[in-house]
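Only a part of the assembly is drawn; its chains keep their places, and the rest are absent.
Chain nomenclature is as follows: A, B and C, assigned in order of appearance, with residue numbering initiated at 1 for each chain independently.
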Amino acid sequence: MEVSARNSLKGTIKKIHPGAVNSEVTLEIVPGVEVTAIITKESVEHLQLQEGKQAIAVIKASDVIIATE
Amino acid sequence: MEVSARNSLKGTIKKIHPGAVNSEVTLEIVPGVEVTAIITKESVEHLQLQEGKQAIAVIKASDVIIATE
Amino acid sequence: MEVSARNSLKGTIKKIHPGAVNSEVTLEIVPGVEVTAIITKESVEHLQLQEGKQAIAVIKASDVIIATE
């Protein structure tokens, strides 16, 4: 399956923090570059996500804010 | 200013593609890892974004989808 | 590829309306039920979207608002 979201960042699952409805999943893209997602508990089970497994962070370009210091 | 968004990825602006209301801005986080944002033309001007400048991609954890192959 | 987004609605592309940076794509899920997406022009070309082709509308549960009349 290919998606229209412009950002697909491949990485390794470093941490899964479960909650009542949602869970936090942190991917390491490359050493020092991490992306954290909040997805439903059901999705974690459905995708059989586990620490150490490969996964992709998919992000729509319209959901990215640009900041400058 | 600090933000509640869980993802702040620092990088260098590689490309700016302008449109009537929105513009596409691509950041290189590290070689081979890019993030594309769609922000308003007015924001590009307000933040004085230019290719080669440093910027940060700010993304809410709830806007990240996880995919597996 | 499987995605964590809870909503994946399969349908047929009925209309593509192009813009400078973004394009509007309308899918017919079943007769009388349509979903409209705004994606980048580049994604329309990359996914080779055409009217009459099959596609899937992927929507995060946290992006759905519930209304009552």
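By definition in this document, a residue touches a chain if its C-beta (ideal position, glycine included) is under 8 Å from a C-beta of that chain, and two chains touch if they have at least 3 such contacts.
Bear in mind the structure is a predicted one, so any value in this text is a computation, not a measurement.
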If you could, jot down how many copies the complete complex is built from here, 3 of which are displayed. 6
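Convention: only the chains that are shown with their structure count from here on.
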So, in whole Å, the Cα centroid of chain A is separated from that of chain C by 21
Cα centroid separation between chain A and chain B, in whole Å? 17
Distance from the CA centroid of chain B to that of chain C, rounded to the nearest Å? 23
Among the residues of chain B, pick out those that touch two or more other chains and give their numbers. 24, 38, 62-63, 65-69
Touching chain A in the complex: which residues of chain C? 1-6, 37-40, 42-44, 46-47, 56, 58, 61-62
In their complex, what parts of chain A are in touch with chain B? 3, 5-9, 24-25, 27, 29-30, 32-39, 43, 47-49, 53-69
Any idea which chain C residues touch chain B in the complex? 1-5, 19-22, 40, 42, 58, 60, 62
